[in-house]
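A single protein chain has been removed from this complex, and every other one stays in its place.
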Amino acid sequence: MKRQRYRLDVGARIDRGKTLRFSFNGKSYEGFDGDTLASALLANGVRLVGRSFKYHRPRGIFSAGMEEPNALVQLGSGAASEANLRATQVELFDGLEAASVNCWPSVDFDIWAINDRFSSMLPAGFYYKTFMWPKKFWHQYEKVIRRGAGLGTAPELPDQNIYDKRNQHCEVLVVGGGPAGISAALEAGRAGARVILVDEQAELGGALLGNGEHIESRSGVDWALAARTELDEMPEVHILTRTTAFGYYHHNYILMVERLSDHLGAPAGTLRQRLWKIRAHQVVLATGAIERPMVFADNDRPGIMLANAARTYVNRYGVRPGNRAVLYTNNDSAYHAAHDLAEAGVRVEAVIDVRPNPTGEGVEAIRQRGIKVLAYHALVGTVGVKRLRGIEVLALNEKGDGFSDGLQRLRCDLLCLSGGWNPTVHLFSQPGGKLNFDELKACFVPGETNEAVIVAGAANGVFSLQGCLAGGAAAGREAAAKTGLEDPGAPSLLPVIPAEEGPITPVWHLPPVSKGEMRFVDLHNDVTASDLELATREGYRSIELVKRYTTAGMGPDQGRTGNMHALAIVADTLGRSIPEVGTTTYRAPYTPVPYGAMAGRDVGALADPIRMTAIHGWHERSGAVFDDVSQWKRPWYYPRPGEDMNAAVKRECIAARTGVAILDASTLGKIEIHGPDSAKYLNRIYTNGWSKLAIGRCRYGLMLGEDGMVMDDGVTSRLGETHYFMTTTTGGAARVMAWMEDWLQCEWSDLKVYLTSVTEQWATLSISGPNARRVLSDLAEGVDLAPESFPHMAVREGKVAGINARIFRVSFTGELGFEVSVANSYGLALWQAFQRVGEKYDLTPIGIEALHVLRAEKGYIAVGHDTDGSVTPGDLGMDWLVSSKKDFLGRRSLARSDSIRPDRKQFVGLKLEARVPEGAQIVSELRRRPPMKMIGHVTSAYDSAALGKSIALALIERGHERMGETVAIPLTLEGRVVKAEIVSPVFYDPSGERLNV
Amino acid sequence: MSDPSLRQTPLATLHLGDRKTSPAHDATVRLAEKIFIAKINLRADPSNRKLMRVFEKVLGFALPLESNTTNGKAVRSALWLGPDEWLITAPSSQEQALFKALSEAAEAHHLAITDVSDARTVFLLSGPNARDVLEKGCGLDLHPRAFQTGCCAQTRLARTGVLLHQTSDEPAYDIHVSWSFAAYLWIWLEDAAAEFNVTIVADDG
Partner (left out) sequence: MLLIDCPYCGPREEIEFSYGGEAHIERPKQPDKLSDAEWADYLFMRNNPKGPLAERWCHSYGCRRWFNVERHTVTHEIQRVYKMGEPRGGEEGT
């Protein structure tokens, strides 16, 4: 194991007393607490860290933050493995294992680097142009291409970590914990605001952690530590570090992900990340800025990095990123980096500046150190492949659009680039914030927005430290004031003294010096200036389309470093201005977010809410198989030992037809209707008439949408003069209640009617079969069950098993039936009482599958099963339920030309040779293979025990006219055809005499 | 009247009995089911002053007319549910008498009085970390600046509709949840509280 030979002896935010061991691509190294994987690799002299996406070119660490395009790593192995993490963001921990993602067999020898040799054959759009036809071969090509592309490996085992979510409200959310954000939080906190201050780093400070600058007499780091102490003492200020605000949605709704144990290696079973859902009155965005690179030939070699990154490695991590440095810039900030590198003992060979006459304090300081400044020069190439060995420089010509003669070569192993700064406007832009192009600063800055947001500091295009401090403080005060809190008083900072900075001269791209040279714009996706020039020559005008065609700005880094150059090159090639071309759309998430964090605890048993009836425990103990009906768990069937589903359902059906069966019907929707206008209201809601329903009687009702299509059905009973009780389907309960309230509140507010949902109040048991009355009579008190005093479709109140109950004589099976409803807390006791007295009648619990067979034998529709929102009462043969004497919802639609056309699909029964699946298509003219004209489909299909054959219900064109016709059901995938005869949907007891006993 | 000994709570399937303990002194979250609270849903026009006075006389206090507020005396409370809707809560022993008294006193008016005692059950969530638990699944602002003792709100908790009622500054909350969702929500609450020091206490209903 080699020592950290690029580590500085003193300074920086690392703890040299805490050595951490880690491995990278199978080799062991050491780093210190406070390192990132990237800084530790640099400290150990590791320069080659990955291969590029398309050409598999060798790449090194390019940045010191989330904008990293090159150093993508796969962390860990097995279930905990995670792909495509940026080494610049991975905090080092003891035992960390990492590997490069895009290389095979190794980063040092990558077989796909052959692509680099043939790069001239792989221009933008190559895959689109070459492999898309013939179309049917694409899946063959794809297998091979995917092996060469793809980033990292998704783990195949379930994630063992825990993820959580929190909702939080605040007056002021400050995003970004640099000088501007800290200042804003301090001011808003002093005003008494509930403040959340969030930063993606492990500690507050932002740029101060890396740039070594001072605030008044203190170091920036000490200033940040003091601010943290003050903020921690404010009870309503909440600081979240290692937390990324990644989504800014409308009305100041911000999503953030907090990394709680990633820096510890996230041991299995620990709380790994927490998703924060923030609603803020005011947002202060102090998200800083990202440095841009420079574009020239072979600008991607390991050893080339952003100037500010080099500065950060020196100041924050105590690492020399090279021994001999050259800087290449178009603005002043690289000179500060040159200064810090020189201070750290790096030999700075030269600063190459494209500006004709760079001036400013930073520039002068470098000149005074005796470092060569090559003004009005540009880089035209680099030396070295797996490691930078030198650079090639030419002076610019008079016009500044080409070069003079006289190539100079400089030896170096570190090249630092600074092409200016892009304010981090992503979050600002996500909810629709407009961007303005600032010509002077050569960058987009925040413009108009509809959100309650203030942008401060570098994110607002203010790049000086003094400006950030003052701007942040003003934003914090303003935000607090906007929430109605008082200004804490005089600003606590000194007036702003602007530093002497020379202006930037953006030189987006210069012409190639030789043919075929690779001037990278998007390092991550291997998009070159030539690719962008080609795309515009091929006719692409919109930046959104150029992005998708060339892939510039895609992938994990989303083109953070290259996007501005890409659009400037497109603008230049098209002869348009940068604002005319505009930016691509910024969408959440700002950085990749693990699926685990999105799911939170909504996994396993908590994946979705589960609804259970009062009798659920009994069903479970009795071995019921459950069916999910919306969120309900409903017993599907109760298999006895040795029974399969068919056998169990058959036995349950026979019990209901010949003996007596009990079903848990508690899931049906139930609504109490009170008020003098209740009957009038029901007349408008249902298709049939309700004026004459007597107290103590029940009626079946059909509900339509305004489009005339069947929406729901159920039985409604009249319990008192102005009191009705409605039942709805299980799945329709909530929708029907909302629909009924809608009409009452919005259209018929003059009606005196109150609706109260009581679905959850009642447990309902349905007893049906020839012995239903006998079983019930053993338990009922104070109710005369004799048929003449308690006829079909009547309701009585009384006691069953000593429990207050409502007893409805209704039936969905076609047999004598009673539904007994009691308050939920008595539901299980009632069910058990039935089990006790039912033993002598062989009372059989049945599930919903048997119920469906029984109702289908009777031709009773199941809404949502036999109907699909396109079926009228006429289609169902239920015209007898449609009143002609009144208006009701949907009535007018029944007379629309489409509702009365003769070739509508109509509800019929099918006598079958064999069972068919529901949804099967029906044809009248059978052909050997599709296409065939389909005349309808099967809506319900069962094996009927009572009839001893398979039956089905179906919707068939002109079905009512086709009685007796034979049709075919071609089951092409199964290779068989089933013949069927169209019959009445009522297969069993058509006269209904079994109901009236 | 039905035989109360036959009653079961929706949490019966969870067999919490074995796990209930007396509250640990260092518990930061306490969770309990307040079983069999009587609940009566009232729908009435708040501008009907006569009717409002009738209710006040029967209940002993006025129905709260301000949104998201409650009113109460001794063991009875009235919770605002909407501009013309309230929930009256009382011990289960008062259920029938109170229902009868309200119905008879208001007979002449247009209103709806519905026994919904079993439509929801009530969980008691209390302790210094109680709000942290709720914030994991509820988007409502529960900070004392926005929600205090005596406030109530119908909202969502863990993708389920609930009626929240803050009953003390500790804070303590009554969580009214539909019968069918109760077991699911209880499991969710226990899971959400797991990172704190949670105790399941015997019901105090």
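Which chain is which? They are A and B, in the order written, and residues in each are numbered from 1.
Throughout what follows, a residue touches a chain if its C-beta (ideal position, glycine included) is under 8 Å from a C-beta of that chain, and two chains touch if they have at least 3 such contacts.
Predicted model only: the values in this text are computed from it and were never measured.
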Which of B:E85, B:E135, B:D174 or B:D191 contacts the chain that the document leaves out: B:E85
Touching the absent chain when the full complex is considered, from A:E538, A:E741, A:E781 or A:D842: A:E741
Hidden partner interface residues of chain A, rising order: 249-253, 279, 432, 450, 706-707, 738, 741-742, 745-747, 749, 887, 891-893, 896-897
Hidden partner chain, residues of chain B it touches: 67-68, 81-83, 85, 139-140, 153-156, 161
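Keep in mind that, in the parts below, only the chains that are shown with their structure count from here on.
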Cα-centroid distance, chain A relative to chain B, in whole angstrom: 34
Chain A partner contacts - residues on chain B that touch it in the complex: 1-3, 6-10, 12-13, 36, 41, 43, 110-112, 114-120, 132, 135-141, 143, 145-146, 158-160, 178-181, 183-185, 187-188, 191-192, 195
In the complex, chain A residues that touch chain B: 164-169, 194, 271, 277, 279, 601-602, 605-606, 608-614, 616-617, 620, 632, 667, 672, 674-676, 752, 754, 756-762, 799, 802-804, 822-829
